[in-house]
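The complex is shown incomplete by one protein chain, all other protein chains being positioned as in the whole.
Read from first to last, the chains carry the letters A and B; within each, the first residue is number 1.
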């Protein structure tokens, strides 16, 4: 990880509108739409990396990704091999009682072994590094959740239109 | 596949059109690749919001997302809890007879209760707001579908190369 502030190529950039020449003014916005443990991580890891590189980072939690910022869910995300052939396990096993718990336990262990923290700790790190967390209004309405149900550092419940306004000039990822 | 080097419209482009400072010239292009009911909505909602903010919006329907613009499928998208632990239901239930129908019915109800219309109505709204719908050539070929099988406002069946050409300067989302 380096910061490009001393990069001479970056210096004459008058309009750093998309980060084409360094991270000055570069913005990344991630839409986190999944609540499965395995698909929670990519957004968190990319957000964390982008903050380390000096980017402005906004995360928008929507649909199933709402679990990632819901207090009573965020520490309990689960993993299932169902629908995922890259687990290299017979799909028929995935529906058996106890398999989701076992697969979740196994994945947590693997993630922990390489030194990557849990989802709440990752979010905490992102917030401490200056990342911004936003909740989707429509998802909150669908799930009958309010600001009180959400992880405290979430800055607000906003509409898709607000998100669009906020992300002018940003690189976008839908996860 | 063509290169735009001789395109006169492209030549005088002086203004970085990635929307770094407002929505003038800002473009959003969404690739809709899923045909499950829950994953049909994010693209439609973001497209709708972006049109409301004055962005130019193109939607490209490909792979499973082809169902979203196929006449006999678009009103009948289904939802399954299989593979999705954020439904908080035992995965084993998802494969039982009638569960997909029940889960689909429940989700339609939830979506309707918060005032969000069905997929065909959302598409109609997007087209009325100036959004552009495009179908993927390879998907059409794989499914043996022609323009006649598709929702009428779809402007054309285009290749991935056409889509790449069309999205110069756009913010991209793969859903």
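By our rule, a residue touches a chain if its C-beta (ideal position, glycine included) is under 8 Å from a C-beta of that chain, and two chains touch if they have at least 3 such contacts.
None of the values given here were measured: they were computed from a predicted structure.
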| item | value |
| --- | --- |
| Residues of chain B (touch criterion as defined above) contacting the omitted chain | 1, 3-5, 7, 10-11, 13-18, 20-25, 31, 33-37, 52-54, 62-64, 66-67, 73, 77-80, 82-84, 94-97, 99-100, 104, 138, 141-142, 159-161, 163-165, 167-174 |
| For chain A, residues in touch with the removed chain | 1-2, 4, 13-15, 17-23, 26, 28, 38-39, 41-42, 45-46, 48-50, 52-53, 55, 82-86, 90-92, 94-95, 110-111, 114, 116, 161, 165, 168, 171-175 |
